[in-house]
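Structure incoming, see below.
Here the complex is missing one protein chain, while the rest keep their positions.
Our next item is chain A:
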Amino acid sequence: MSGAPVSAGFIPLVDAAPLIVAREIGFAEEEGIDLTLRAAPSWSTLRDRLMLGQIEAAHMLFPMPVAAALGLGGIGARLDILMVLSLNGNSIGVSRRMAARMRAAGYEFDFADARRAGEALIAATEGRLRVGVPFPYSMHAELLYHWLGSLGLRAPQDLDVHTVPPPLMAEAMAEDQIDAFCVGAPWGSIAVETGVGELLLPGSAIRARAPDKVLAVRHDWAEAEPVLTRRLMRALWQAGRWLSRPENRTTAVELLAQRAYLDLSAEMIERALSGNVVISPRGELRRVNDYMTFHGGAAGYPWTSQAALVASRLAGRLGLDRASSIAAAGAICRTDLYRANLADLGADLPAETARIEGANTVPQTVAGLNGEVILPPDAFFDGWIFDPEA
């Protein structure tokens, strides 16, 4: 490897793939950076390393930099979202005991209909539902709260929410600490494979194209190192495009499975990248289109309205001022850098920086700086929309 050194942190999950591919397939090297990757044991440690300058960039839960912009978590350094690395990729699972009760009540695990799945889960719950999420500020938590909230539970007040690191999720379920979880791939599949749980829904059934992970850097670093920022973004955008091509899937799976990265069975990783998901220990297979998305339809574009949506929900739960929270969250989404740095690669560049979130039930064509952009459906299962201007 040659080039300017840039170190990035990641959590060993399938959606760390763009960073791993950028390094291993050589996009980083082509852009003139020597990208070093460092696995972190927890999201909070990853965030602290980034804020303190031990690493320059990180694969991060979308709501984490937003939370930081609202003064929640960490030591207070401003983090910027350079781009979205992946959409969806989570799954909701239930314990085998819960699954048995749901089946006994006549529910068939279709792994598709969020309303029916949620109603069946709520009906089968005795007492308070205990759910595991990987981090308090995560799309996992936001999706769960929206889903169950829409179906009549007060979320999170009516839930017992436990923070459980992804590698420990299956164990927490085996030890009867949680009845359900929402977790990133491949940990849902691992709960199935170890026989402790069954999968109920892909995250995409609750909201299509929900942004899940982002590339985050310190604001100060992006300002001080515009050239490295540009190179890093270009390498990762190209890695995302490479990952979106089906012919590269096998290679991607093998790369991710390596000991330095996920150190997990290639088959578990393949399920997420292919969308062929085994949902129960009996081997029932469900096919999900766009289970996890890295590219296409402006997937990487850091819409300020997405951050505003998360900020609005966090502000509502924690009693913060809504308008200033939305403004602070929008400011960290670097649509300006996305446009400046990726235009000549042919990236989709919407003309607007914000939109109404969840409004597309069919593909929508919008004006773009590089020609028209087609935005695929991004609707919530219940038709809820978020208008950042409202």
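As a convention for this text, contacts are C-beta pairs under 8 Å (C-beta built on N, C-alpha and C of every residue); 3 or more make two chains touch, one makes a residue touch a chain; residues count from 1.
By definition in this document, contacts and distances are computed from a predicted model.
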Record-based protein name (UniProt) of the chain missing from this complex, from "Xanthine dehydrogenase molybdopterin binding subunit", "Chemotaxis protein CheY", "Ger(X)C family spore germination protein" or "Copper oxidase": "Chemotaxis protein CheY"
Kindly state which of the options A:P167, A:G275 or A:G296 is in contact with the chain not pictured. A:P167
Given that one chain is not shown, which residue among A:Q177, A:S244 or A:Q364 touches it? A:Q177
Which of A:L52, A:V227 or A:L285 contacts the chain that the document leaves out: A:L52
So which of A:F10, A:W43 or A:F181 would be touching the chain we can't see? A:W43
Touching residues on chain A - with respect to the absent chain: 41-45, 48-49, 52, 54, 71-76, 134-136, 161-165, 167-168, 172, 175, 177, 318, 320
